[in-house]
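Pasting a structure here, questions to come.
Left out: one protein chain. Kept in place: all the others.
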Amino acid sequence: MSKELIRLVNCSMAFDGELVLDNMNLYFNDSEFLTLLGPSGCGKTTTLRIIGGFITPTSGEVLFDGVRMNDIPPHLRQVNTVFQRYALFPHLNVFENVAFGLRIGRTEEKEVNGKKKKVKVRIPQEEIRQRVLEMLEVVSLKGFENRRINELSGGQQQRVAIARALVNRPKVLLLDEPLGALDLRLRKDMQSELKRIQQQMGITFIYVTHDQEEALAMSDTIVVMDQGRIQQIGTPEDIYNEPKNAFVADFIGESNILDGIMHEDYVVEFFNRKFKCLDKGFAPMEPVDVVIRPEDIDIVPKEQGQLRGTVTSVTFKGVHYDTIVDFKGFKWLIQTTDYHPVGETIGIILNPDDIHIMHKSQYSGMFGDYSSYSEEYEEMDDVTMLDEEEEGSSREDGHEE
Amino acid sequence: MKKQRRTGSRVFMALVFLFLYAPIFLMIIFSFNAGNSSVVWQGFSLHWYEELFQDRTIMRSFYTTILVSLLATVIATIAGTFAAVGFYSMRRRTRSALMTVNNIPMTNADIVTGVSLCLLFVTVFGGWNYLAENYRFTFNWLGTLYRLTLPKLSLGFGTMLIAHITFNIPYVILSVGPKLRQMDRNLVDAAQDLGCTWMQAFFKVILPEIKPGIISGALIAFTMSVDDFVISYFTAGSSVSTLAMEIYSMARRRISPEINAISSLLFVVVILLLTANNIREARAEKALAKRRY
Partner (left out) sequence: MKNRRPLFAVPYVVWMALFVVAPIVMVVIYAFTTAAFDPTMNNFTGMGTYLSIFTRSFELALIATLVCLLIGYPISYMMAKEGPGFQRIATVLIMLPMWVNFLLRTYAWMSILENNGLLNQFFSAIGLFDLINGLFGTDIQYFRMIRTQGAVVLGMVYNYLPFMILPIYSVIVKLDHSLTEAAQDLGANSVTVFRKVILPLSLPGVLSGVTMVFVPAVSTFAISRLLGGGTHMMLGDLIEQQFLGGAYNPHLGSAIALVMMIIVVICMWVMNRFGEGEEQAVML
């Protein structure tokens, strides 16, 4: 359906012997909004810089339309970048910043009388003017042409950076955490703005961020990365509902992750109890990670519950309560709209589609336990926190077998 | 191609460094020359160094230089630090107006600073000496009649010291100022909140915080003083002379080998001081890096 534009084949990148990108294989399609998502140091920015041409991969190939581009410098590539802190030229005003790429003109090889000649193609002034003004309108900066860069707010600078990149009509726009420097409110506005621009221009956006909400809100495709490797590729819904491993489950949204055993297709056992689920294709009696999203859990009176636990902490979050419930020493996060006071014993019901099964991975046992919940959310006084942490870890060990 | 360009730039840099250093090294080499030529090598000797240390004019000018530089540095550092603290607690507009005046001695050509101070001293002293010549003050104290003669004033060590202090303070302010600006404004409030008087807060909080700036300001002031020729030349009068002034008059009389010896010695001293300073800075950096972990 859509055309493939860029492909990375077995790309690896090492700085001073340290591997930051490990054998990456990835392709980018025409007019999609693709997000590289991961914690800092996961290799997402490195990937972007390889595509932009600012670094050359240690090994592997970068293909644009099937042509090897490894050694082509950035100024000869038909991609443009929106830089992390915008990198706007402080000596030029808004108009000249946006016009920068257009004024440079490109040298193109043309055949003149059968000989190949390098010809400088310059864009006429009037066209430059038109395109710049058009672009400024797209990013809602009409009338700002003569402003100096340091007179603009962060959000406006952001828009200039986007206009400056887009005015060159690239096939692919690379965005390196472009909203990182903005405050929360502005970030939300710019998210929808970016999505709108992408759809309006109909080109590919490759977007780098560590903010999972941002990624979920804007992307057609999300690539979750960690430690230089791709952990999962999929639509936002896929990634959220069907995380491939504990890392993805934890990084995207909140998750309770527990150890379980897959008895047969559609049957999983945890807490010494069998549950129905929708997953299949696992080996019989295979140890697995079980993911349960906190908002999927229904709280019922204790007599009716499949499992019974005690509330240990409640935090009001506006829309819902974050309720921590202790099930046989393992603490779960449950998000409910009903208030259950600390000390109350409650029951829960898990429907088959609330349970998601993952294969064991290197990340198993690292995430998804809310025993140290208070540490993450409220900086409580140190003594109790330490105690809780110790308790939590010993319990976890006990639970492991 | 990239590599070629790199070699090209390295060669260019090497040539510039050669241009900068060849004269200095030639001078050092010829300071060990046995003959009195700075052109023809006539064998190794320390003759000119001996001569140098026996030359009383040079040694005296050396002491003058050190004395005026030390005094000017101490006074300028103290006055400049206080002035900087004062400046940075002023309103912005007052401060920037005062800073403009403060910058005058630094931005003006040395000769203008020297000449203007010279003019001031000559004019004021002229008036004073006129008074001293024409008026005697007599007064009666406890039955004894005293006759007071005003001393005559002329250019000399004092005027030169004033000039040095004047052109040193701006450098102190300029290196203390940024440290004050970087300082958390709440620090003094915090100290006072914890029971310090303002003065205690100044000595216990502000001073340690801006100490690096004060030290580097003092170092700059000292080197500026030692290095100065033009301003001293116009304000010292005929009775005293600094090393730089002595070198100037020797150079005009073309007494070469001794000058070679002086410059070699000074060059070595400069290198030692710079190395010491670099080591100090590197250590401070290391300590800082360690503290971060």
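The chains carry the letters A and B, assigned in the order they are written, with residues numbered from 1 in each.
Please note the rule applied: a residue touches a chain if its C-beta (ideal position, glycine included) is under 8 Å from a C-beta of that chain, and two chains touch if they have at least 3 such contacts.
All of these numbers come straight from a predicted model, not from anything done at the bench.
The chain that is not drawn here is touched, among residues B:Ser9, B:Gln42 or B:Thr149, by B:Ser9.
Within the complete assembly, A:Asn168 is the residue of A:Thr35, A:Asn168 or A:Ser364 that touches the hidden chain.
Residue B:Leu274 is the one among B:Leu46, B:Leu70 or B:Leu274 that touches the chain not shown. Touch with the hidden chain on the side of chain B covers residues 9, 12-13, 16-17, 19-21, 23-24, 26-27, 30, 38-39, 79-80, 82-83, 85-87, 89-90, 94, 98, 101-113, 115-120, 122-123, 162-163, 165-166, 169, 174, 198, 223, 227, 229-230, 233-234, 243-244, 247-248, 251-252, 254, 256, 259, 262-263, 266-267, 270-271, 274, 278. By the touch definition given at the top, chain A reaches the unshown chain through residues 52-54, 73-76, 79-81, 83-85, 87-91, 100-101, 104, 106, 164-165, 168.
Please note the rule applied: only the chains that are shown with their structure count from here on.
Centroid to centroid, with C-alpha atoms defining each point, chain A and chain B lie 58 Å apart.
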